[in-house]
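A single protein chain has been omitted from the complex, and every remaining protein chain is retained in its original position.
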Amino acid sequence: MSAILPPAAGGSAAPDDPAIDTGRGAGLWRNAFVRLRRNPQAIVGAVIIGLFLLVALLAPILAPYGGNDLPGRTEITPTTIPGPGELDGFPLGLDRFGGDVLSKLIWGAQASLLIGVVSTALGLAGGMLLGVLAGGFGGWVDNLIMRFVDILLSVPNLLLAVSIAAVLGQSAYAIMIAIGVSQIPIFARLLRSTMLSQRGADYILAAQTLGLSRRTITMSHLLPNSMGPVIVQATLTLATAVIDAAALSFLGLGGGLPQTAEWGRMLTYAQAELAVAPQLAFLPGACIAITALGFTLLGESLREALDPKTRTK
Amino acid sequence: MSKRVTSARGAGTARSRATLTAGISIAALLLTGCVQSEREEDAGGGGDSAVDPTFVFAASSDPKSLDPAFASDGESFRVSRQIFEGLVGVEPGTADPAPLLAESWETAEDGLSTVFQLKEGVTFHDGTPFNADAVCFNFDRWYNWTGIQQAETTSYYYGSLFRGFADSPEDAVYESCEAQGDNEVTINLAKPFAGFIPALSLPAFAMQSPTALEEFSADEIGGTAEAPSLSEYALGEPVGTGPFMFDSWNVGQQLELSIYDDYWGDKGQITKTIFRIIDDPQARRQALEAGTIDGYDLVAPADTQSLKDAGYNITPRDPFTILYLGMNQAVPELKDPLVREAISHAIDKQALVDQTLPEGTKVATQFIPEVVDGYNEDVTTYDFDPERAKELLAEAGYPDGFEVTFNYPTNVSRPYMPTPEQVFTNLQAQLSDVGITVTPAPAAWSPDYLNQVQGTADHGLHLLGWTGDYNDTDNFIGVFFGQEKLEFGFDNPELFTALDDARAVSDRDEQTELYKDINEQIAEFNPAVPLAHPAPSLAFAPRVTSYPASPVNDEVFTEIELSE
Partner (left out) sequence: MLRVIGKRIALLIPTLFGLSILLFLWVRSLPGGPATALLGEKATPEAIARVNELYGFDRPLIAQYFTYIGKLLQGDFGVSINTGRPVLEEFATRFPATLELTIIALIFAIGVGVPLGYLAARHYGRLVDHGSVVLSLIGITVPVFFLAFILKYLFAIQWSLLPPDGRQNPRINATHYTDFYVLDGLLTGEYDAAWDAFLHLILPGLALGTIPLAIIVRITRASVLEVQNADFVRTARAKGLMERTIRGSFILRNAMLPVVTTIGLQLGLLISGAVLTETVFAFNGIGRFLRDAIFGLDYPVLQGFIIFIAIFYALINLVVDLSYSVIDPRVRVQ
């Protein structure tokens, strides 16, 4: 499901765009930002993410009902589920449990944001720890860590997440942890390889000549300069986390209340009603896809902007 | 008995189905009474020549084993019922015993010995004659199991109904089998067992070919492996006397049976039966709509109406089920009878049925369906009255309500509980209306949920239920409340003794009265809230004009009528 996405080279920001500051003084990040602003892909991505964040954070104000409320409980029967526009006060209709679909979609944004951020943070933190240890120290530490990472990578990502979730039991936290941990090897390997490629760089040689300690070099020079690809990957992981969470829900590893306002969960329960009420599947499915799209667009534009190959020399 | 068994059982109205059919096809009208000769003429008469004699039914999983004696799950039994027959069958459309391989039987006064008169001229698929020796071979086979063959995971039904084996004769219900000539056999029991005859209608006690059992080492299970492994017989060599013979089994894909040409009874229209394995309920519906299958079981409540509208035949079974809300008295709040009464008053069963359970479901007042002996019309009931519930809570010392764990299973569909999540959310909302806050504790059905609810004291309110195997009161309430159980967390010696005594009574009328009293006793003690008797349904393609729906799933495909 998730993996390191390949670079989409030859992006829309043409290399010889005169507006890009090619001066030596401009920092990598500032330069990247300028390039991002000129990339329509990035703008679309940013708008989607902006809207998503807005909805997620303002859910208590925007949603007519609470996420787990069942305001339409008395309106449903096993054979009837009011669809969009069929019932006053529920513009997108009700779901199988009697929840208001609109409210649940809005609250679902918050749940997805939480799952995305927590699991990505977990994967990032774990991956950075392993990556820095491996890339910074090298030698047997590197060997040991990378063998461990290899073992984890030899198991397909989704199976890894499922195995972790099986141990943790059914809960929302289990899903976050499972997705997060299953991302660790990807981050670790990425960070290590970037750090290794930076090792021979002039500024590192310079720092070594100055007699700086290995720790200082690793933490103050090597790490900050290797963060670009990692941050790109983190943005992309936000997208896959939302999708993977849905997949884990689909495999029955959710937890909490069945009516929990979470897109993956809504999609899972909607399967049983696909023939009767397809909107129950299509709406959350579309939300997942659009959010994932936003993060993907942003992540890729960021990669392009940071990629030395597409930058003017 | 086992809750596992129930994956595909339920109830149906063969009679009402047949009535419906009569209006549709003249042929069906002739067949309603199962007049064999007419059906055969009909089939050969050219009128039905266009009928596709292959019947494809979607099973929710592979059978666990083709040897029914070592099986306890619904899908294994569904297949066994086509291949095997027992001494005793089931009266169509009911849960009562009827003659099958035994044409008649007589039980002695003391209830300890029963003489069966066997049907003549019956042969197993492999040509072995069915006779008194074959019957004794089967009974002795069960009795002489040892080691892993006795494990609950293998011989669940024999173990739980006949209690003991040859190496533990002090517990055993069975004693011996005597063949008198070819067609008369006497079974001697060591102790009275009121449910003996109805129990024999279970596929687990079907007659199997002694030759095949020996040739394919049916009892060689377990071996060195961790979980019990299957014998060669159970994997692909089952031989019975039933209308269908085993053909092939492509695990996970499909299992094929074909008609046994020398079957003693009516062979019906179908010559080939294919069980297609489709585990997802929605996928089963789609396969029906796409025409790959002719029918499937346990239709989701949401699908019944839309399938009906699209011209498919929905066949409900008569409910032979019970769904209840258990109240674990190991939880201090739930130990208080006032609280349990409050919970009972807080629940609007009718609303629950209307909003979450399939059409045909009946509201429950006690723990047995109406057709079972001992059903008490005048049992104490707790009507929906939220105000009364709040008063009772206040009286019990919880004026502002309290918090309690509510365990429910996920991703599972049982005949008595097609959509547990929906039942849970509905009850949760009803309880919160009277101030009871529930902490949801979802778990995967097996092993997590069952282990939590039945194997530990660590649960509060919980959803569980039952589908009866045959008409036996003890098969319901005896299972639930016959002994101290972690599930309910109470010790009520009076109730336990009453149930024990009732089980040992051999006079049926006397027993029925005792069970009526016990049902009242349970209602007053109120250990759980009986919610509903859900009715599971089957769905069929339009060409299937009649299906012998049975409350206990005794559905043999020779009874199916096809129109094209």
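Going by the order they are written in, the chains are A and B; count residues from 1 in each one.
In this text, contacts are C-beta pairs under 8 Å (C-beta built on N, C-alpha and C of every residue); 3 or more make two chains touch, one makes a residue touch a chain.
Not measured: the values here are computed from a predicted model.
Per the touch definition above, the residue from B:Ile293, B:Leu352, B:Val434 or B:Ile518 contacting the chain not shown is B:Ile293.
Of the candidate positions B:Asn411, B:Ser432, B:Ser506 or B:Asn526, contact with the hidden chain is made by B:Asn411. From the set B:Ile274, B:Leu352 or B:Leu463, the residue in touch with the chain omitted from the display is B:Ile274, counting the whole complex. From the options A:Leu36, A:Met128 or A:Val162, the residue with contact to the unseen chain in the full assembly is A:Val162.
Against the chain not displayed here, chain A makes contact via residues 1, 3, 5-10, 147-148, 150-151, 154-159, 162-163, 166-167, 169, 239, 243, 246-247, 250-253, 267, 271, 274-275, 278, 281, 285, 288-290, 292-293, 296-297.
Seen across the whole complex, the unshown chain contacts chain B at 2-4, 54, 56, 62, 64-65, 152-153, 156, 225-230, 235, 250-254, 274, 276-280, 283, 286-287, 289-293, 411, 444, 446-448, 450-451, 454-455.
Note that only the chains that are shown with their structure count from here on.
The mean-CA centres of chain A and chain B are about 47 angstrom from one another, to the nearest whole unit.
Of all residues in chain A, only 70, 73-74, 76-81, 96-98, 169-170, 252, 254-259, 269, 271-276 touch chain B in the complex they form. Those residues of chain B that touch chain A in the complex are listed here as 280-282, 285-286, 289, 300-306, 351, 354-359, 410-411, 419, 421-422, 424-426, 428-429, 440, 442-444, 448.
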